[in-house]
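What you see is the complex with one protein chain gone and the rest in place.
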Amino acid sequence: MKKRIVIKLSGRIFSVDNIKILKDYAKFLVKISKICQPVVVTGGGNIARHYINHARSSGADESSLDELGIEVSRLNAKLLIYALKHKAYPHPPTTLQEIRYAVDSGLIVIVGGLHPGHSTNGTAALIAEKVEATQFLNATDVDGVYDLDPNKYKKAKKFRRIELKTLRNMLLREDSVAGGYDLMDILALKIIERSKIKTRILKADLKILEKAIKGDSVGTEIIF
Amino acid sequence: MKKRIVIKLSGRIFSVDNIKILKDYAKFLVKISKICQPVVVTGGGNIARHYINHARSSGADESSLDELGIEVSRLNAKLLIYALKHKAYPHPPTTLQEIRYAVDSGLIVIVGGLHPGHSTNGTAALIAEKVEATQFLNATDVDGVYDLDPNKYKKAKKFRRIELKTLRNMLLREDSVAGGYDLMDILALKIIERSKIKTRILKADLKILEKAIKGDSVGTEIIF
Amino acid sequence: MKKRIVIKLSGRIFSVDNIKILKDYAKFLVKISKICQPVVVTGGGNIARHYINHARSSGADESSLDELGIEVSRLNAKLLIYALKHKAYPHPPTTLQEIRYAVDSGLIVIVGGLHPGHSTNGTAALIAEKVEATQFLNATDVDGVYDLDPNKYKKAKKFRRIELKTLRNMLLREDSVAGGYDLMDILALKIIERSKIKTRILKADLKILEKAIKGDSVGTEIIF
Amino acid sequence: MKKRIVIKLSGRIFSVDNIKILKDYAKFLVKISKICQPVVVTGGGNIARHYINHARSSGADESSLDELGIEVSRLNAKLLIYALKHKAYPHPPTTLQEIRYAVDSGLIVIVGGLHPGHSTNGTAALIAEKVEATQFLNATDVDGVYDLDPNKYKKAKKFRRIELKTLRNMLLREDSVAGGYDLMDILALKIIERSKIKTRILKADLKILEKAIKGDSVGTEIIF
Amino acid sequence: MKKRIVIKLSGRIFSVDNIKILKDYAKFLVKISKICQPVVVTGGGNIARHYINHARSSGADESSLDELGIEVSRLNAKLLIYALKHKAYPHPPTTLQEIRYAVDSGLIVIVGGLHPGHSTNGTAALIAEKVEATQFLNATDVDGVYDLDPNKYKKAKKFRRIELKTLRNMLLREDSVAGGYDLMDILALKIIERSKIKTRILKADLKILEKAIKGDSVGTEIIF
Partner (left out) sequence: MKKRIVIKLSGRIFSVDNIKILKDYAKFLVKISKICQPVVVTGGGNIARHYINHARSSGADESSLDELGIEVSRLNAKLLIYALKHKAYPHPPTTLQEIRYAVDSGLIVIVGGLHPGHSTNGTAALIAEKVEATQFLNATDVDGVYDLDPNKYKKAKKFRRIELKTLRNMLLREDSVAGGYDLMDILALKIIERSKIKTRILKADLKILEKAIKGDSVGTEIIF
């Protein structure tokens, strides 16, 4: 059995018209599937936000908004599945039990969201736990975790490694200042902690992802 | 029991950022629900086309493309449901049997697509048949059926009434010229014919829709 | 992977008491499964008509009648599955997605109807499209397409090949005369056209079916 | 809440072409629904036997045969539902839980079989227990329980009342002689016994059924 | 294909805190899976009784009580599945159709109850029939069938073989005396009889079970 790697992909790459990006991701996944079994968790991106904004302005409740995001993330997952053709499990699983079944097929598995109340990060961590992934790669817009906001402070320094507890405190502190933290990452951290999942936060860039899969130290590693 | 009216709404109004349109449609539906029970069938619009184009360029088969369109049309249906709040059946039914159940609630029912291989028009006709609608309003971009393409020919003349057979022949002829006809309207016509459903093709404009519901002769009526 | 052939079988063979017919069909399917993977779509036959007539006389709506026909066609499919024993996928799939999954098993797949509003022909065409069949064999009571009704006119001539557009016009014209055409074949033609499915209309006779599978020119071929 | 009465109807009335029988049953059920809530359990009849015989001759296992019978009994149930129009719960429930839900609607409920391994009698008894029926009427071909086979022995005497234990012993003895008893009636008796359900075996005749519902002593009553 | 053996296991072993028992059963099943494919049907045990007693004292109906027992038996089945790790089908099937699918995987299959109205014994017999088991081992608290209650009568004699009809009469007679028999075993006997399933009643002891699987004459065999 190949080792399994869970990659969380932002929904951003699915809402652009440039179809080449998806094809590049598909090629990349096929390539790395020779050395591991990738399980990709897709986000909702701009289209999810379009639906969520409309529904929120109509007064829909938060879990209904979550459901809209999940449904769009599954449409995104399907685009990647079609691009992968017969190399991918043929549809996005919708429960943890089905994910287990899907990975047993040996194919590349593409999943969207699962349940209201879970961020894509939290879902990806639960999946990494369920499939006993050897690594969880959280591909984001920034290239790792910084001590200060790198967009604001030139002197911001990237961590190569960060203790899970330190990261959690940073997330909570940020919140108390700006209201902008996403507590669901707190859920993700909880899962990572309880099952000791090897996790790396890194830039959503195919070369950097490939390095990470080959064991290079890129982005920021979470340590316990 | 109030008489039921099936309205087919193009997906176009769901992909714009202007949230006011949806609210206006919601207000309109609440208003007319005092004199009838509206059953609205929503199309997929631009966002459906975005997904379909990506999937087609990856070589997905036609019924998978249909499924993507159906899923987006259901997300669109949800936006209208949220805008209607407690006046609407709380989610888009996914089978004819569930639609029957939904209309029995007395609420406004908003449905997206149902099955691969059916256009939104064909689906709306099947639904009109299932709920024994007194009228089927097909709200489109043009204000009725013309003898010539009104965008090309100034002298094009709008029919106030058209025989179903004449319309079918026009649809087929158009196809043989331009390749651009939508055969699923042939399916819709078949349903309309077998159950003698009172049908009107008219512009997707709230005032015109209201006139039609009140019995005014707007757009083009299909006669048998 | 073996090439896939979709065969549409009239429900007639399932309502007779003579059990030998089913066994002969089963043997035939096992035999040809050495050179292709058969996907058989079964009709409803007399028993479907029994239920439909009763329900119609009670005023049931058309899509409920369709559902009765679908359910009987699935019972028929089961009889063929039992006759095939372990050579067949163990139950009739009920969605296009499940059909895809079933054909991936490599077994012979027997399907009944799928959705209200689709004739058995339309369903068979959708399935041929979904499984990327190399051929769609429409086994009927007559041995091909004629220019005139062969039951009425001695001089009626069978086409060896017919253009899809010509066939469509014939179907529509027939209707305008006799009211007896089945528009759902229009749906089937649409699917055949959009996915360029190699289609042959031929007699439901095991020898003729076998010839068609081996590439002989029997019945009438639809060309584009 | 009206008292509930469970009536088990043989499948025989559904396989004849004479549509009047079904309409008479529908009228009868509407009539008695003024004084009670009828829950009808339909058998499979000749059509079920047709499918079962074919499948058995192909070597299908017993529980698959049971499933065929259940599916046909549900088609039969649908015919009665269509004949009852809006007076009936709109489809045959498929689980005991759904039956409970259906009776809560106050409508007439028509059910077919439920699970492999249960005869229609056993199912009807389970349903009578679930809906807390005040009476279970087992409508059959004979007009009650006799001490000897009334078809063979002129001197056979009908019981007006029979102890459940006596009936059970008769059923078992009959079996040991003729191989023709249906043990599932043993299951039905068990349910009747454990929940003390008031049960009457009587002829499937509308006048006799009506008498029984009104409290007259017709057929044979089972006592404890 | 390996021959299949159905083993009915009392729920007693799942409610004790001693985790070793489960591990021993798991080891045993892995060991015998080299010579056969075991299908295990688990009972509900003390925990089922806890829920059933509470619900009965609240006046819940009998089939709801059955459902509680089924749900607990499935939790028990899961414990055995986890102990077997990748050797077991990953969850307890819930229908006969899913059981057929599960055994086709070649894995050890662990099932709980299936439907209200069936005892664990009746369910196990139905499953043995469905999977064409070569043997059905009914593992119980006593080491076989006795002519008298071995707990009360020293001179009670164990049968090495017993005719099915004799056993049935004993079960019914016992009931008429003590009210303590479980008629569901009558259902089990019916299934065993109609499909001629080779059945043995024996002590739930790993050494004795192993002997039975290897063909030794232990416990009591049911003959026809």
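Labels A, B, C, D and E are assigned to the chains in the order they are written; within every chain, residues are numbered from 1.
By our rule, contacts are C-beta pairs under 8 Å (C-beta built on N, C-alpha and C of every residue); 3 or more make two chains touch, one makes a residue touch a chain.
Because the structure is predicted, anything quoted here is derived from the model rather than measured.
Shown chains touched by the undisplayed chain in the intact complex: A, B, D, E. Among A:G11, A:G122, A:G144 or A:G219, only A:G122 touches the chain left out of the display.
Within the full complex, the residue among A:V41, A:A55, A:L80 or A:L114 touching the omitted chain is A:L114.
Where chain B meets the missing chain, the touching residues are 90-91. Residues 61-63, 67, 96-97, 114-118, 122, 126, 129-130, 132, 165, 168-169, 172, 176, 183-184, 186-187, 189-191, 194-195 of chain A touch the missing chain (whole complex, contact as defined above).
Interface residues of chain E facing the missing partner chain: 14-15, 17, 19, 22-23, 26, 47, 50-51, 53-55, 57-60, 64, 68, 71-72, 74-75, 78-79, 82-83, 85.
Convention: only the chains that are shown with their structure count from here on.
Both chain B and chain E are touched by A, C, D. Here the chain-to-chain distance from chain B to chain D, counted in touching steps, is 1. Between A-B and A-E, more C-beta contact pairs are found at A-B. Of all residue numbers that take part in the contact between chain B and chain C, over half occur on both sides, making this a same-residue interface. The chain closest to the protein's centre is C, with centres computed as averages of CA atoms.
Inter-chain spacing, taken between the CA centroids of chain A and chain C, is 45 Å.
Chain centres here are Cα averages; for chain D and chain E they lie 30 Å apart. Each of the following residues of chain B touches two or more other chains: 97.
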